[in-house]
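Only a single protein chain was left out; the remaining protein chains are all shown in position.
Let's turn to chain A:
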Amino acid sequence: MNTIPLRQTSLRNLHLLLRSAPRFVQDQFRPQSTTPSVNPTEVSHFNALASTWWDPNGSSRLLHLMNPLRHDFIQACHASQPVPPSSSNLKFLDIGCGGGIFAESVARLRSTGSVTAIDPSPEVLAIAKGHARRDPGLQGKLTYLNTSIEGLLPPKSIEEQYDVLSLFEVIEHITHPAEFLDSCTPFVKPGGWVVMSTIARTWASWLTTKVVAEDLIGIVPRGTHDWDKYIDEDELRGHFLKERGWNSPQVMGVVYVPGLGWKKVPCSEKAGNYFFGIRRDE
């Protein structure tokens, strides 16, 4: 087996992650593909899910239901700025766009100028492209690319950078989250945001996402989640705030209540699903 040397900086920032994640340690020593952020088993898992991505009553229903909250969260991030962002022509980069649930929705907003959405799975991206053809309003605003972040040419100027880089339900599927986040940095405009949502690594999230959602009720396909890869909010905060040129971290905990849908619950970021946003220094 090839061993990949870990960089010192990553080690320093990942020590919290590694402490309780034995699977993760193994992943560190797996052979690296050409797109290092992407895990091949994850890609094939989502390939298999591609056909049900846009079925509102299918396995992605929870994601569809969560989507409006993503917009609420981005609005909250923007509202926290001392000077509000432009109300038009915002540029979005959606990484791990999947079937395009978020990418399509953000492209529809009046304040959005353009959306670039990328995903490493060709099958999933084909679904996304096919679905976008069904909405004439998306033409010219939304571009899908079958690539990982490593395959994307880094912006050469501020004009090419993005106002918002989104990583929704992505980071928990990434093999090397710290390096991955570092590779995202050049894409974000000074004063722009990285927004993400993921799941805290707690007994509660293990119970709800693995045991209940996947095994007992089956609302989420088995194997969707890898609990060992879940990341806590303070780990993300620590990663960004340690001499990295980021400020104003924002967090919003959400809980799925059957019959009511996703609800914002203060402090629930400590237990389960949460949104995290951080602003790049101007």
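Criterion: a contact is a pair of C-beta atoms (placed from the backbone, for glycine too) under 8 Å apart; a residue touches a chain by one contact, two chains touch by 3 or more; residues count from 1.
We adopt the following convention: contacts and distances are computed from a predicted model.
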item: Protein name (UniProt record) of the chain left out of view, among "V-type proton ATPase proteolipid subunit", "Ribosome biogenesis regulatory protein", "Prefoldin subunit 5" or "Ubiquinone biosynthesis monooxygenase COQ6, mitochondrial"; value: "Ubiquinone biosynthesis monooxygenase COQ6, mitochondrial"
item: Among A:67, A:185, A:248 or A:268, residue touching the chain not depicted; value: A:67
item: Touching residue (missing chain; options A:77, A:107 or A:194); value: A:107
item: Residues of chain A (touch criterion as defined above) contacting the omitted chain; value: 56, 64-65, 67-68, 71-72, 104-110, 130, 133-137, 139
